[in-house]
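Report on the structure given below.
Every protein chain of the complex appears in place save one, which is left out.
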Amino acid sequence: MASIELRGVSKRYPNGLYGVRDIDLKIRDGEFVIFLGPSGCGKSTTLRLIAGLESVTSGDLLIGDQSMVGVPPRDRDVAVVFQSYALYPHMTVAANMAFGLKMRKMPRREIATRVDRAADLLGLSHLLTRKPAALSGGQRQRVALGRAIVREPKVFLFDEPLSNLDAQLRAEMRLELVKLHRRLGRTIIHVTHDQIEAMTMGDRICIMREGRLIQSGPPLEVYANPVDTFVARFLSSPPMNLLPAHLEVDGDGLTVKLGEAIRLAVPERHVPAYRAVAGRPVTFGLRPEDIHEQPPAPTQQGFEVQVVALEALGAETNLVAQPTASGALPEITARLGRQARARTGETVTLYPDLLSMHLFDPETGAVIPRPPLDAPR
Amino acid sequence: MASIELRGVSKRYPNGLYGVRDIDLKIRDGEFVIFLGPSGCGKSTTLRLIAGLESVTSGDLLIGDQSMVGVPPRDRDVAVVFQSYALYPHMTVAANMAFGLKMRKMPRREIATRVDRAADLLGLSHLLTRKPAALSGGQRQRVALGRAIVREPKVFLFDEPLSNLDAQLRAEMRLELVKLHRRLGRTIIHVTHDQIEAMTMGDRICIMREGRLIQSGPPLEVYANPVDTFVARFLSSPPMNLLPAHLEVDGDGLTVKLGEAIRLAVPERHVPAYRAVAGRPVTFGLRPEDIHEQPPAPTQQGFEVQVVALEALGAETNLVAQPTASGALPEITARLGRQARARTGETVTLYPDLLSMHLFDPETGAVIPRPPLDAPR
Amino acid sequence: MTDSAGQGRGSGLRLLLTHALLILVCLVILLPLLWVLRVSLLPPSLSYSTDLSAPLSLVNFESLFSGRFPRSYLNSLVVATGSVLLALPFAAATGYAFARFTTGGAVARFSVLATQMLPPVVIALPIFQMFQTLDLSNTLTGLILAYAALNLPFLTWILMGFFKGIPVDLEWAAMTDGATAWGAFWRVVLPVSLPGLAAAGVLGFILAWNEFLFALILSGPNTATIPVALAALQTSNGIQIGDVAAGVVLAVLPLMIASRFIQRFIVEGLTLGSVK
Partner (left out) sequence: MTDSAGQGRGSGLRLLLTHALLILVCLVILLPLLWVLRVSLLPPSLSYSTDLSAPLSLVNFESLFSGRFPRSYLNSLVVATGSVLLALPFAAATGYAFARFTTGGAVARFSVLATQMLPPVVIALPIFQMFQTLDLSNTLTGLILAYAALNLPFLTWILMGFFKGIPVDLEWAAMTDGATAWGAFWRVVLPVSLPGLAAAGVLGFILAWNEFLFALILSGPNTATIPVALAALQTSNGIQIGDVAAGVVLAVLPLMIASRFIQRFIVEGLTLGSVK
């Protein structure tokens, strides 16, 4: 009953600019969907369109199979948690949480029960009589969440609710939101620009850029099979290495040629897919964790690099290195274990795991399709 | 010549509150030091004391062996890069960078040479005639850096200069600052609240909390040997697991008892150090990456947990789990490879690597010292 | 919280100069007022005396209260309060519309500001004409209307700034919580804006309370406000400086008291929407 469907939804502003453009998306009842993208990509606008806080210019928007065009926010049965929390500063925590129920003319007893239950759940019971100004950032965030929960809406819309919290609290709240979703089973749309939130919280990521939806799918599938270089770089930190390359025919197989001297054989299972672009310049992509100090398979070729910097993070080490082969290649990043043995300035051999390689069109950045790998899980 | 020394430095405000308190710290010439701490811990205040923008209330502050008490900022030969960048909005990029040299009455030719060189280095040459308002965030950050570089000061002070950049740019600038330090060889103090910056950029971390310096040392040493639970949790994400425990004598050895049922033998090499606290309640600490799905050594005991959530980040997987043994134990986090096999809701056995264990005093949070492990590198 | 001391030898001298300047400015501002206060408490015969030990007396106030002054006082209260209460709702609605919507564009906003720049004398004339026609001159109703018109653009401008400072998220939250647009304004925006409304109201009150020109043109003996009454004291019977000084003190008194009470609101309100 609380599925959400966007059919060719666009939002055009009076100045002619588009907030979002031609969004087609179907969200199942009970799904936890992440809208991910850099600032200004239209993800918050889409959220506001669903909430009815801005009006759709063209296309149709359905919640629970009913068109929402012209339906005011109060009749859509959605709850929004804003980045600023938007707590009513003149009301106590309890009144903040009760406001939506009062507006819906719920009996006072029932309101009190619901507020108490939500406050219990979120550990806010001792704060009910405080005003928002007297709360810490984390507490405000919980009140905003509580205000959404008590209403038991069909859909929760989260607009970067974690971005004002410090790292530790953010990690905790990430987990709590996931648990909350599991308990309530409601549809949730969570907007964020944080890759970790995107990867870990939802059933599905929708990646937006410049007002358009460019890829949508389960996090690990999107991670393993990005549709273009933007997604490839945006979804992890450190981002995917992208190198200008040339794809050459080599007998029955194919070879990726990087710079003047580095030649890497394309794994057999990718050859059929890539044969069509043989002889052309391509962008070669490989994630930092797919580059190793030891060959992943005995036959794997490596290439020499000079270590530019080591970022030892305690649990892992990022190695930044300059391929030594001639031809202007950019620096690459490899993600090694915490026992990495390379030293800054040294020349070492790195071994790429080409099963995970990607090729992109150097002009458009679009991926050159190959059969997807199974996601790691 | 550009060492920095703080001798019992305190800053007390007219309202009686301390900004920083009793800081003793010696920074070598050419060292890259990170001040790390949560907001309000006094790290930026310390920076401003060194720059002379606030006055020291008690104690002595030396730059290059000269006391700086009463010396105005302009005579300290330090350059500050502010979090807000603090570019002069009415001047062009070139004028911004030239301002400090003009103030020092350098000949115009020399100014132009230096500005051009710095602009080249930072890729700002095409922006020299622009005003700051016409620049992107990353460009402003570079101009602020350029303004500091052209002066060739003895000391660079960076006050969270990366915190307003997006994740990708932040990662790039991290590396560039490290390279810059390598090239210029000047003393740098870099203030941040970001654990990744702290771990990867500097020769030494100084961790501050509530106006005091609580630990200082090379990043990996601090990571491996935190002095208290605050440092233990603050320095990594996900933070160190901390569990209430009891240390019991078991023949010649010691056993850590978690809850009612989990008993883990303390490795022999730690037994002498921990024998003094045997029989007492302790806080048991273990980092997420020291908990495995497979026993690290054949004899290692494991314990059963129920998987609460899996955070698959693509390159790795964080597993959040509830120990199933009776006794109210908090959830623990384990950092597993990307091929982690556990599923949410399952009961699995996890194997801690007790060589990396820590014990803390449950009252004060202070570490119970043991011989330090060698840092991984 | 921040002090920029610690800039070496220069800082002591600089601090001294700053203080000296501040004291000078304060004296320039305050001395005339203190002089008026002193004169009001001296018997008329000693008005021009420079003897600081002269005995104080309330005779000026007594003489003032036996005349028409209490009536003027009441008139001023009614007119100032009435005009603010009349103008505030309109100013709030317009200011809110200006702050939230693009309605009218910069032109509408600027023309509101521009009317603030007209010499009051300019408006006084047509208003006098209109009031003659409508039989409103020499009535308190007329003065209230005139001052409401005077206050309207001023209050609109102030409140526009204040409403701009209130995050639209608050209204959005109320609207998804089940409120209509009007409900969001009434239950959330308005209560949150109370400091701003109070501050604007006080400023409007002061504007009306102090206004002289309109009061002179539009009022008669029975509807004279305080500034007119004070002026009359100065001109009609020769300068009775003691009475005038006493009247001035009384005129300032409620402003001082009121503003002291709502100082917090004014400062909050004028930082334009420090909601958080």
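Lettered A, B and C in written order, each chain numbered from 1.
Quick note on the criterion: a contact is a pair of C-beta atoms (placed from the backbone, for glycine too) under 8 Å apart; a residue touches a chain by one contact, two chains touch by 3 or more.
Please read all numbers here as calculations on a predicted model, not as lab measurements.
Chemist: Touching the left-out chain: which of C:Thr81, C:Thr139 or C:Thr180?
Modeler: Within the whole complex, the residue contacting the unshown chain is C:Thr180.
Chemist: Which listed residue (B:Ser84, B:Thr113 or B:Thr347) would be found touching the missing chain in the intact complex?
Modeler: B:Ser84
Chemist: Considering the whole complex, not just the chains shown, which residues of chain B touch the missing one?
Modeler: The list for chain B reads 14, 48, 51-53, 72-74, 76, 78-80, 82-84, 86-90, 99-100, 103-104, 133, 147, 151.
Chemist: Taking the full complex into account, what residues of chain C touch the chain not shown?
Modeler: Residues of chain C in touch with the missing chain: 2-4, 7, 10-11, 14, 18-19, 21-22, 25-26, 28-30, 32-33, 35-36, 90, 93-94, 97, 100-104, 108, 110-123, 125-127, 130, 149, 152-153, 156, 161, 168, 171, 175, 180-182, 206, 209-210, 212-213, 226-227, 230-231, 234, 241, 244-245, 248, 251-252, 255-256, 259, 263, 266, 270-272.
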